[in-house]
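Of the protein chains in this complex, all but one are displayed in their positions.
On to chain A.
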Amino acid sequence: MNSLFTPLSWSDSGLILTGVWNTIIISVVAIVVGTVLGLIVGFLRAESNKAVNVLFGSVLDVLRSVPLIIQLILFSTFVGAMGNPLAPFVAGSIVLSLYTMAFMSEVFRSGFESVSPSMQIAARSLGMTKWQTIYHIRLPIGLRAVFPSWLGVSLSVIKDSALVSVIGYMELLRTSEQLISRTQQPLEILIGVGIFYFIISYPLSHYGRYVERKMAI
């Protein structure tokens, strides 16, 4: 149908792979940073009193309820206006990580809170210190309890990473858009992209269910 456009060819695989790689790398960064920060914030929230929690909670609420695409645009516009524009990868990583952290912190908070006070008293009565109790009892039990939710958040971060394309990050969706405008073959390309997300997510969620069953306690 299209002598005007160059059809998809093997020489495009480099571009596609760059997109795949960039999607993976920004997802991994956001999941790792979001998990670490989420653990800390989730623990502080489970431990702290009401006042601190209300303060923390409202910041997290904002992060969770403002659409990610708006956060991305706002952040990169704001930073750009300050005179030091960040590379799309850096800006995207920061926003996506904080967004992930907001969800992870709730996941971990409920994990920490799922370990009953009487379980902790039992550990302390054996002579364990507060930190030993956290490390050997609260953390492992709490993390097991929320593993499925953690995986769920992680999977949606992989999908949400597509939105970082709006600030110019060359992840999979954006490279596909470029290819589409050149080749005019949106169907093939978007189906390919869809299959990629499926190939990543499906085994992970299956693996998650497997681990969940193994850890069932």
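Convention: contacts are C-beta pairs under 8 Å (C-beta built on N, C-alpha and C of every residue); 3 or more make two chains touch, one makes a residue touch a chain; residues count from 1.
Here is the rule we use: contacts and distances are computed from a predicted model.
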| item | value |
| --- | --- |
| Listed names "Amino acid ABC transporter ATP-binding protein (PAAT family)", "Hydrogenase maturation protein HypE", "Nitroreductase domain-containing protein" or "Isoquinoline 1-oxidoreductase subunit", with the criterion being the UniProt name of the chain not displayed | "Amino acid ABC transporter ATP-binding protein (PAAT family)" |
| Among A:48, A:77, A:132 or A:181, the residue in touch with the chain that has been omitted | A:132 |
| Omitted-chain contact residue, chosen from A:67, A:140, A:168 or A:203 | A:140 |
| Those residues of chain A which, in the complete complex, touch the missing chain | 116, 118-119, 121-129, 132, 136-137, 140-141, 144, 217 |
